[in-house]
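Removed: one protein chain of the complex. Kept in place: all other protein chains.
Moving on, here comes chain A:
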Amino acid sequence: MRRRGVALGSVAILATTVVFVVPFVFVLLTASKTQQDALDLDFSLPTEWALLENVRTVLATNDGQLVRAFWNSTVLTVVAVAIMTVLAAMVGYVVQRRRSRWNPVVDALVLAGLIIPPAVVPTIWVLQGIGLFKTMAGLIAVHVAFGLSFCILLFRAFVATIPRELDEAALIDGAGPSRLFFSVIFPLLRAVIVTVVVVQAVTVFNDFTYALYFLPGAENATVQLTLYNYQSQGLNQWNLLFADVLLITIPPLIMYVFFNRQIVAGMTSGAVKG
């Protein structure tokens, strides 16, 4: 059994390495080449390592557009995820704790939010009506609206594990509803908050579609949009294009290294319960 495991494991390692790792190695190698060298698009070691230089060039392109884009993406991710986490926690908490005629409504809306594709042009129409089209605030609001469902689902399930006795003790001590939630319950949600934040941060950071629709134009782009714009220009600077790919892959990679378990927990929740 043990030897078979080793043999099978070796084959599996080889196959998955070829299929899943080699493309990333290719990105790294191409990003390290000089422009002339990268034109062949072949899988080879660069004759001259120019990774740092390429990264510097990419960051400096268009007066540091990518740097601004990184800043924009960071703001977008942090603000959108913070808002949706707090708001979703409030909803998940009350839905779980109190049985009211609102619950079926909330359930239906959450389910709808998970399944139904957003109607893009009418959303633009609404954003324009409230003066938020093509603004960062608008994109943040859109992400909050579209991300709530998933967060509510996770919070609701987790709140069920917090004993009600805690609520009662806090109420007897004279805490009001807001105090009860924000000082007692919210800190106890830490485990699921981490999961929600990490999963949604990766989602928002990687989003391309909504940025394309709701934040068009090169001026205040997100990182995904800058990559798209570079690609659309159809230049033959593969080394720079791939240096860009490399740069925007680093934040999710860091997330994965540190929050591996939370990401997996968040993305696979529901697999067992059905």
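Just so it is clear, a residue touches a chain if its C-beta (ideal position, glycine included) is under 8 Å from a C-beta of that chain, and two chains touch if they have at least 3 such contacts; residues count from 1.
We take it that contacts and distances are computed from a predicted model.
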| item | value |
| --- | --- |
| Choices "Extracellular solute-binding protein", "Succinate dehydrogenase flavoprotein subunit", "Bicyclomycin resistance protein" or "Multifunctional fusion protein" - which one is the UniProt name of the chain not shown | "Bicyclomycin resistance protein" |
| Touch list for chain A against the chain that is not drawn | 1-2, 5-6, 8-10, 12-13, 16-17, 19-21, 23-24, 26-27, 30, 40-43, 83, 87-88, 90-91, 93-94, 96-100, 102, 106-107, 109, 111, 113-128, 130, 141-142, 144-146, 148, 150, 152-154, 156-157, 160, 164, 167, 171, 177-178, 180-181, 199, 202, 205-206, 208-209, 212-213, 224, 227-228, 231, 238, 241-242, 245, 248-249, 252-253, 255-256, 260, 263-264, 266-274 |
